[in-house]
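Left out: one protein chain. Kept in place: all the others.
Lettered A and B in written order, each chain numbered from 1.
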Amino acid sequence: MNSFILRNSAKIIVPFMLLFSVFLLFRGHNLPGGGFIGGLMAGAAFILDAFANNVAHSLKILRFEPVKIMATGLLLAVISGFLGLILGDGFFKGYWLNIEIPLIPKLGSPLLFDIGVYALVLGMVLKMVLPNIEND
Amino acid sequence: MILSILSVFILAILVPTLHKITGNKIAYLLSLAPISIFIALFYYHLNGTTFPIRESWEWNSYFNLELAFYLDGLSLLFGLLISGIGFLIYIYAGFYMKNAKYNGRFFMILTLFMGAMLGLVLADNWLSILVFWELTSITSFLLIGHKNEKESARYAAWQGLLVTALGGLALLVGLVLTGIVTEEYTISNLSQHHELLTQHTLYIPILLCVAVAAFTKSAQFPFHFWLPNAMAAPTPVSAYLHSATMVKAGIYFFARFSPILGGTIEWQILLSSIGGITMIMGAIMAFKADNIKKLLAYSTISALGIMTMAFGLGTETAIFAGTVYIIAHALYKSTLFMMAGILDKQTGTKKISEFPVSLYKKLPLAFAIVCLAALSFAGIAPFFGFVAKELLLEMVLHSPMLSAVYVAAMLITSVFFVALLFVLTHKAFFKGFKKPALKNIHKGIYIAPAVTALTGLVFGLFPDVLSNLTSLASSNISPEFESKHLALWHGFNNAFYLSLISILLGASIYFLSLKVNWKLKLGFLKPLQPSKIYDFLFDGLITFGQWQTRKIQTGYLRNYAMVTLLVILVLTGFTFFYKAGIRINTESLDIYIFELILGLIVLIALGFTLFTSSNISALLSLSVVGIAISIIFMEAGAPDLAITFFLIDALTITIFVLILHKLPKKMLRKKNFDRIRDGFIAVGTGLLVTLILFSITYNPLNSKLKEFYAENSYSAAKGKNMVNVILVDFRVLDTLGEICVLAIAALGVFALVNYTKNKKLD
Partner (left out) sequence: MEFLLSILVGLLFAAGVYLLLHRDFVKLVIGIVIIGNATALFIFVAGRIVRQNAPFIQENGLPPENFADPVPQALILTALVIGFGIQAFALIVFKKVYDIPKVDKIDDLKK
């Protein structure tokens, strides 16, 4: 697809979508959102970019291979579980830091898990959609 | 007892290793096991130990499972036979199987078989009986198929296994039914329930099951056909299987179950008629056979028929005669089989018609031993066979009913046995057809058959030495039995005259058959032969299996889906209407106009998806459905769901559109018949789902989970979005599993994509 309008509007929309996806991820603990939704949104952003430019471009701005993103996500999720095991409590015990930073949500192991979900869903969506896009 | 049987099995496991160390000497080493068991049993016997002895090791009392062994006169008799003949078989096999291939395997299985056989006759719990029963089936399968490079051996092994395993199944049913009726799982206690069992409505099924089991094992008509084929086994195995073990297991069962199930008219008719048919048929077939091993096999079938008939008649004389005959048969049959193996080794043929000229001169020792055994076989004085035969004739003369028929049957059988005596001695050793070309073998091979043959003679001359043992065994078969004495000479009675007649007739039949080449024209019966029926059933089973697989595994996804759906539909529908019925909650009827419009949009979009012939429009209307559903989620207080659903709908449609141009343009249509059928299934499913939902929502949901999460999600998990808190905190392990599934699906796609890429590179 080679459309001038799409390419230029993507330049603006894609960053906003990515930002919005992170926003959805972080606010998920208190309001609608979370890792699944954020990951899907981020995936949609990269797919839009792949339509507007090409797959190679979106892989470039992604910087990492989707499989590696997936693996990292899974790793983060598992680490958040083992935290409790290492510290002597149960598997997947939730821990929270008692510091408040503006714009950033409350930090804790559930958030780490949610970030893992985000990364994994993002990687999965890209892995499934990108190979089907053929830029002529 | 437990230890000695266990040690046999442990020994069997060690055989392959021992074989590597000792080589050909393994057989003599192993023979120590049966001989020590023999001596131990014999010691019990001589020492006047009070029988029965019982040892048990409880495993699970709730299920009545224990490993129990029970030694009484009957099991003592069988145990002595198994271990005694077993010892000689090992000695014989040591010479016979010298330097043969796979000896380690052979002796291991033979030892296992012996252990299983001993276990079977000693076991006292229904489960251990069954296990040992099946063990003998399996080990004999392996022994018959020992020469596995031959197709005939594999076929024979299969046949033996299938027939005896069928019996095993029957036995299982029989024992379970007995257990249900009596609530008794210890065989030795079962005879107390004799009256209950024989008067119970389940008596006939139990009797049939136990009888079928024993018939298959003891090769009774119509299950006899596996035994002649089992000749494919190495000769030591045939000798062991036919004389003292495998086939005697069925006889042991009749003996063991006589006090439990016997004494009724059904028992008598079933056993004595089948036994009678088998003994006559076996004797005639043996006479027709040319292959010496086949001849002996058929004569075994006949002899087993005699024993079955004896235990079927169940009079005191009959039981005593049967018991004595078990010993006589074991002795002469093992001798004859071992001799058949020796003749085969030396002349290179099993066919009597191909034996060399005047063999008696070349192999005088063999001739002498065969004569000793064959005379016992035909029941000629002063051999032990004569003692048994006198008793058998006496039994039929005093049988409780139809005496004349039994006498006639017994006479026919004895006549043919006498004729077989001449075949085995005169025809084999005097007639001769070829130039002699004999191979030399070690003379030690004659030891074992000579021992059994001479034992037959000694027992014939001094039969009283066995009086104790046989009386003891008989008293275990029939509780009223009073001990009897065995004697060679009973005086000039009817039995003796019958015996004389049979000798005369037998001799004349044999010499007549040499002159006249008469052939029975029985070709028309061929399709009715049990072996043909077996083949037919066997092939039929395979054909049926293939047909069934073709029918069920059609390879069409929609057929599988349809069957699955129909099953769900019928089962759920039945349960639903039977248990719940149609209920509608009238409070749920409050519908806003806007919701109605949403519903209509979904309806129209669905209809479009269903009936459009364009892929693109189907997809677009699908996305309309998706958007409508996400609005419903939003409406009903589930914003998380609404967003997720919306995104996923968009992504699915994206992938769909992306690959759409790769798929064929032409859309396949349903056939008219399929359309109606699928329409019915679809409407049925939809209707059922709707009704189930009506029924579910009829009563308000009383969910404690909801309150739990409302209370704890903020205080314990510091999150205000309960859905998210459940996902990443309360039920986080589930979510971990789910993202793993996602990762696997993505890896699957990854693998699929790369697969083609590599192919293109090639």
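Note that a residue touches a chain if its C-beta (ideal position, glycine included) is under 8 Å from a C-beta of that chain, and two chains touch if they have at least 3 such contacts.
No experiment lies behind these values; they were computed from the predicted model shown.
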Which of B:G491, B:G581 or B:P664 touches the missing chain? It is B:P664
Contact with the hidden chain, among B:G23, B:P205, B:G444 or B:G679, goes to B:G679
Of the candidates B:A100, B:A636 or B:L733, the residue in contact with the absent chain is B:A636
The missing chain sits against chain A at residues 30-32, 36, 40, 121, 124, 128-129, 131-132
Note that chain B touches the absent chain at residues 554-558, 561-562, 565, 584-585, 588-592, 595-596, 599, 602-603, 606, 609-610, 615, 618-619, 622, 625-626, 629, 632-633, 635-641, 644-645, 648, 651-652, 655-656, 659-660, 662-664, 667-670, 674, 678-679, 681-683, 685-690, 693-694, 696-697, 700-701, 703, 705-706, 709-710, 713-715, 719-723, 725-727, 731, 734-735, 738, 741-742, 745-746, 748-749, 752-753, 755-756
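Simple rule for what comes next: only the chains that are shown with their structure count from here on.
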Per the C-alpha means, the centres of chain A and chain B lie apart by a whole-Å value of 61
The answer for chain B against chain A in the complex is residues 639-640, 643-644, 647-648, 650-651, 654-655, 658-659, 717-721, 723-725, 727-729, 732-733, 735-736, 739-740, 742-743, 745-747, 749-750, 753
In the complex, the residues of chain A that touch chain B are 24, 28-37, 40-41, 43-44, 47, 66-67, 70-71, 73-74, 77-78, 81, 91-92, 94, 96, 106, 108, 110-111, 113-114, 116-117, 120-121, 123-125, 127-129, 131-133
